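Reading through the structure tokens given below for one structure.
All protein chains but one are shown at their positions in the complex.
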């Protein structure tokens, strides 16, 4: 498998086409947060919205446009974390970031388990310029959770 | 004679101390021109004033402060050209400029005759940074004559 | 070209390197930044090794030698672009800084800085600034901001479906309110080379200053700024085989002398008291602080090299590459070329091709090319309004220079043809 094929694994190409959680859910209430992120290298954008139910991510939806890596990453994220606890979300985010900075080498089993389909992004770590693409949705997620947690619905990030 | 001694010939050191034409003459009338020049490398300044009587430089005086090269050059200029015809002044200016750009080599006899004491500046041509010093008074002279010729007394050059 | 392409390529050590999977480098990103020939690197190294000193400031030998090298470089660049006097060349950090120098100078003049001498530059409410829809951000945002700062109106000349300026709009968009007409000499997206004459003519009719973005023209085609009739022009060293860290503003001497500076400091000022300051003439008034000296030496060496090869030869070489890139890309199924294609316009286009692959994002296209060693640029190339006009967020751009071979151009087309299959996009 070439580096390129390792980056664009089938599971990524599939997620890029069948995007989970795509289309923003209409949510209400104080425990809703939204974040808009732009990758300025290519103009890719993602808007991600979460709704919290106590310590649970009750809803994770997003919309956006961009490269297969950014779209697939947001899709995997939504699939993994919709319904997860905030703590799991946190750990998964950390593991995904670690994966990105691991230069193409898989993580330990524990974190691999946590990441599930997201382990397919391992090859991205060999392409520093693409790490931003893969992280775009995750950055939006962290920001959206922070906004939901303080109980203010931020519409944009300035 | 070292390059340094060639640049600072005795005649130059003498002129730098006994400055001819130093002190602006009070002149009146339309055929008076004055020019103020600054060498920004060192802050040296010269103000030079001419009075024309028809085609004759009836008065050349100046004041200023600066290095021995700029002061001596203005002094030699005043000594040489006070009372000279505009045509001689022109030719002498041209010869002096040529001397400056001759990289330390004397000019032909005809122009050497014209330059007289000013030939002592031959060594300056080896020091490109000092050519500006030596030319400061001459630039002021050309400008002052131009101002006198158009019959307007310019007080400063902006 | 007088030197063979093999000779030329030997001058560029980086072209010999291998990249991903040991593939040879196919560098098709010269529109973003060019590579530098050994002689440019050598000129800079020699300066560092033997002549480095403060320019125009010392009485010592190194300072003299450095000043001579610095001003000699200015003369080389002046000759390349047809400046009438060397002092019409002002060193800047890059082309962006050069354009900002003009815009901020006009802004300062409008705020009263520079006194009576700069009154000709004053603009305000009721005045207009005109740009075009094909401008790089560097020749758009400074004018937007100047409009915001002064209350002048920003207008733009639109482009047609191929990205060509609609010159018929000159009559209506440029009128007696217009103080500045800013436009590109060559587009970094479509590659279209602007016919400057009608724009200059219209600007002169209404008494507007013209500002030419010559970033993509100076490195690739013969340019005689003095003859073009424009008032100011900006270009960058790093796109014309010179180092990063320097660019140039060209302007008519008498216009430069009247423009107030907008960056203030040592060197630019004649006398400084705590209360007030008087400026030098151009170019010194704009060259505040220690200058990019070794970069000027490099840019001068690059200008000399381009003149040695001959800009007409450079242009002819790149025209052949344009044909391979553009016709090749346009002929691929599911690939859209931004800008014109085909014989009639090939003389008016740079050696570049920006393409959009149906169903595949530019970043992914670029990645496949990269995997074959082909270095291209992906994104909007700092030209969002034009991409928006074409209805796409981004594109993939291959761009050539004197060292680009026809085989390299053909490889771009070949790999481009495999992209949709790789991503499983039905054709």
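Just so it is clear, A, B and C label the chains in written order, and each chain counts residues from 1 on its own.
Keep in mind that, in the parts below, contacts are C-beta pairs under 8 Å (C-beta built on N, C-alpha and C of every residue); 3 or more make two chains touch, one makes a residue touch a chain.
None of these values were measured; they are calculated from a predicted model.
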item	value
Missing chain: touched chains present in the view	A, B, C
Which residue of C:76, C:100 or C:128 touches the chain not shown here	C:100
Options C:124, C:207 or C:289, residue touching the unrepresented chain	C:289
Residue among C:376, C:400 or C:419 touching the omitted chain	C:376
Among C:67, C:118, C:216 or C:236, the residue in touch with the chain that has been omitted	C:236
Absent-chain interface as seen on chain C, which is shown	13-14, 17, 19-20, 25, 27, 29, 32-33, 35-36, 41, 45, 48-50, 52-54, 57-63, 92-97, 99-100, 103-104, 108, 111-113, 131, 133, 136-138, 140-142, 144-145, 148-149, 154, 156, 236, 238-239, 243-247, 262-269, 271-277, 288-295, 363, 366-367, 369-370, 374-379, 382, 384-385, 388
Touch residues of chain A, complete complex, unshown partner	38, 40-41, 43, 127-130, 158
Contact set of chain B toward the excluded chain (per top definition)	2-4, 7-8, 13, 41-44, 65-69, 127, 130, 133
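Here is the rule we go by: only the chains that are shown with their structure count from here on.
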item	value
Graph class of chain-chain contacts, one of line, ring, star, complete, other	line
Chain A and chain B: spacing of chain centres that average the CA atoms, whole Å	76
Euclidean distance of C-alpha centroids - chain B vs chain C, Å	44
